[in-house]
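Apart from one protein chain that is not included, each protein chain of the complex appears where it belongs.
Let's turn to subunit A:
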């Protein structure tokens, strides 16, 4: 194991201990049996008609430099887990959120705080639309989410 990977594993182990004692409402750990990839389900708890009654699946991928480097976080599509509609979420599940980018990430963030940020990003949204250029992006993108240089033009959404 690379020296970095030990630190990532130690920190993720601590997060897991904390998670096992309870997560905020609407966040559930689905799979966290290794220190490379976790699955979580999130729900929006208020009555926003865009997301009411739905559950969304998130996939976290951690590199050996986590938490110095951000995790890669995407929504995953399953028969009962749609990709939430949002002007910052592409239909392939890629999320455009400054917090998850190379510039916006901070090592004091964690899996729980990322889930909560995504919850509130959905809660506050009223636009029933995908980001501009969604179709071309989904067709053409070959980059890993964290290497995409999103332009965070509208942080109020």
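Methods note: a contact is a pair of C-beta atoms (placed from the backbone, for glycine too) under 8 Å apart; a residue touches a chain by one contact, two chains touch by 3 or more; residues count from 1.
Methods note: contacts and distances are computed from a predicted model.
Entry comment: the absent subunit's protein name, as recorded by UniProt, is "U-box domain-containing protein", drawn from "Exoribonuclease phosphorolytic domain-containing protein", "Prenyltransferase alpha-alpha toroid domain-containing protein", "DNA methyltransferase 1-associated protein" or "U-box domain-containing protein".
Note on the undisplayed chain: of the listed residues A:6, A:34 or A:48, the one touching it is A:6. Residue in contact with the omitted chain (choice from A:20, A:106 or A:128): A:106. Touching the missing chain, out of A:14, A:77 or A:127, is residue A:14. Within subunit A, the residues in touch with the undisplayed chain are 3, 6-7, 10-11, 14-15, 67-69, 103, 106-108.
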